[in-house]
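A single protein chain has been omitted; all remaining protein chains appear in their positions.
Moving on, here comes chain A:
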Amino acid sequence: MTRVLGRAGLLLGLPVVLLVTWWFASAGSKSFYQPPLETIVKVFPDTWTGARFKSDVFPSLIRLFIGYGLAVALGIALGVLIGANRRLRALVEPLLEFLRAIPPPVLVPILILIAGIGNPTKVLVIVIGGIWPVLLNTVEGVRGVDEVLADTCRSYRIGGWLRLRTFILRAASPQIVVGARQALSISIIMMVIGELLGATNGLGYTVVEFQRGFQIPEMWSGVFVLGLLGVLLSLAFTLVERRVLSWYHGARAAERSGH
């Protein structure tokens, strides 16, 4: 119990200190652009529950989940293909290095030109940003599978889908998870960027609209929503990771204790 409390204290300690400091430092602030935290907190419920949740938060989340899901699925699929095939890897690796070096936000105007300003473009923006860490980490993971395990599969004639599912993907999963975690934060950023240009709804759009309409406390509250979203998704990710990689952490711990 004390350990749980201690961990919660470590986790929440600094944010709480910062918020309290902000609360008192900004109390009575007359600056139009830096309203008191109290004001921001007061407008928060009215701004983000009810109609706006449905009209802006929900569409953003849907786009994020579809975009992130596609980025992960495509990244893994292409990564397995490239990682398992030495010739293909030699062929596409320079190209991948070039493509990943392009900052994805630069591609947003181009995508809008080609695909318009609808939902598909906004999802595509997320995919283009999020796919790289998944793809590159999957390639590395698949390339680094253990040779003795590969021989074991060969000699027991474990092939095809069974081999992919029970050997390749599982062996690469620690690295795939690293990529997927990076992709998650990038996807949130790309979601907002996609909504800054030529959008009519969404979290990013709403924050910019508030700023343009000089609704400064509401704008700040939007920034809070995005931060909270990031934290919640990261927590959810950690829960999934613990399940998927429990074997990995167990094996690592056994190795360290000199088993």
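As a working rule, contacts are C-beta pairs under 8 Å (C-beta built on N, C-alpha and C of every residue); 3 or more make two chains touch, one makes a residue touch a chain; residues count from 1.
Definition applied: contacts and distances are computed from a predicted model.
Missing chain, UniProt protein name: "ABC transporter", from among "ABC transporter", "Acetolactate synthase", "Carbon-monoxide dehydrogenase small subunit" or "Chemotaxis protein CheE". When the omitted chain is restored, the residue from A:88, A:158, A:223 or A:236 that touches it is A:158.
Of the candidate positions A:42, A:143 or A:170, contact with the hidden chain is made by A:170. Where chain A meets the chain that is not shown, the touching residues are 146-149, 151-152, 154-159, 162, 166-167, 170, 173, 247-248, 250-251, 254-255, 259.
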